[in-house]
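Yeah, one chain of the complex is gone here, protein chain that is, but the others are all in their spots.
Right, chain A next:
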Amino acid sequence: MIGEVSIGGVFFPPLLLLGLFALALTGVLSRLFQIVGIYRFVAYRPLVDLALFVLLLGLAVLLTAHLGPQS
């Protein structure tokens, strides 16, 4: 999109939507990691969860960058 996402005429900054998306993805991945047992390899789980969210958000912004000047 063009720097904002239109939902019914109201324009949202894409970062808000990407943030919500990344948050949901973090929840899913966190659950998955718990089942697989990856958390055995880290020292402090909440910190890693937070880092996971930031990384996913960065990835989402990178992937949507080509769609607009500032998506």
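One rule holds in what follows: a residue touches a chain if its C-beta (ideal position, glycine included) is under 8 Å from a C-beta of that chain, and two chains touch if they have at least 3 such contacts; residues count from 1.
Following the convention adopted for this analysis, contacts and distances are computed from a predicted model.
The UniProt record for the undisplayed chain lists the protein name "Biotin/lipoyl-binding protein", from the options "L-lactate dehydrogenase complex protein LldF", "ABC3 transporter permease protein domain-containing protein", "PadR family transcriptional regulator" or "Biotin/lipoyl-binding protein". Contact with the chain that does not appear here is found for just one residue of A:20, A:42 or A:63, A:42. Mapped onto chain A, contacts with the missing chain fall at residues 2-4, 6, 11, 13, 15, 41-44, 47-48, 50-52, 54-55, 57-58, 61, 68-70.
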